[in-house]
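A single protein chain has been omitted from the complex, and every remaining protein chain is retained in its original position.
And then subunit A:
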Amino acid sequence: MKTNELISMLSSQVDPVDTREVVRNVRIAILVGAAVSLLAVVFVLGVRTDLNEIHAQNFVFAKLAFSLSVVILASHYLVKYIRPGGEFRARFALTVLPFLAAMVVAAINLAAAPRSHWETMVFGSYWLECLIAIPMVAVLPFVAIMWAVRLAAPTDLLRTGALAGLVAGGVSATAYALHCMDDLLPFVALWYGGTIVLCTIAGAALGPRLLRW
């Protein structure tokens, strides 16, 4: 077929389209992923039982502040990356800020404590559960987000996949915070931060394969 014939065929009966729908899809996917992760944590792992205590509430808030700031920053960039050329005008360097902040707070916290407490403060009691649960729960929001991203047309598949993994990890950590009993800031910085980074790496590895169009 000649190019001008192709053009006239493509131009016959053009439907109006909504250019904001792709962003809406991703937002809906994040919300759906968050709801499913929450259900998984509530029904499979269970919400921590001491939520009526001020001490527990403070730590849940601290964990949520970290994980939600990851989600909000990363999804802000993700909705730019889903469009062709989005990578030209979005630099997602700011997404490291919550991680840096958590590490600084953790370092101050460790510095103020005697050396003999450090091991407990870093490893807590349930580091293994955290290491396994956050990436596993993150699969649910990751699937939802990747489905929505596939309805758009990212041209930087590696970074788009990484951002999708970052959002999914953040969503998963947010849900897991309601279960997690380890109330130690260095623990949060290492195990929450580390597992979210793992999700990001997995997203970057899967992006070029799953998002090709």
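Going forward, a residue touches a chain if its C-beta (ideal position, glycine included) is under 8 Å from a C-beta of that chain, and two chains touch if they have at least 3 such contacts; residues count from 1.
Throughout what follows, contacts and distances are computed from a predicted model.
Trainee: Mind telling me which option in "Cytochrome c oxidase subunit 1", "PQQ-dependent methanol/ethanol family dehydrogenase", "Sigma-70 family RNA polymerase sigma factor" or "ABC transporter, ATP-binding protein" is what UniProt lists for the chain we can't see?
Mentor: Of "Cytochrome c oxidase subunit 1", "PQQ-dependent methanol/ethanol family dehydrogenase", "Sigma-70 family RNA polymerase sigma factor" or "ABC transporter, ATP-binding protein", the absent chain's UniProt record names it "Sigma-70 family RNA polymerase sigma factor".
Trainee: Using the document's definition of touch, tell me which of A:Asn4, A:Asn52 or A:Ser116 contacts the absent chain.
Mentor: Among A:Asn4, A:Asn52 or A:Ser116, only A:Asn4 touches the chain that is not shown.
Trainee: In terms of residues, what is the contact footprint of the unshown chain on subunit A?
Mentor: 1, 3-4, 6-19, 21-22, 82-89, 152-153, 155, 212
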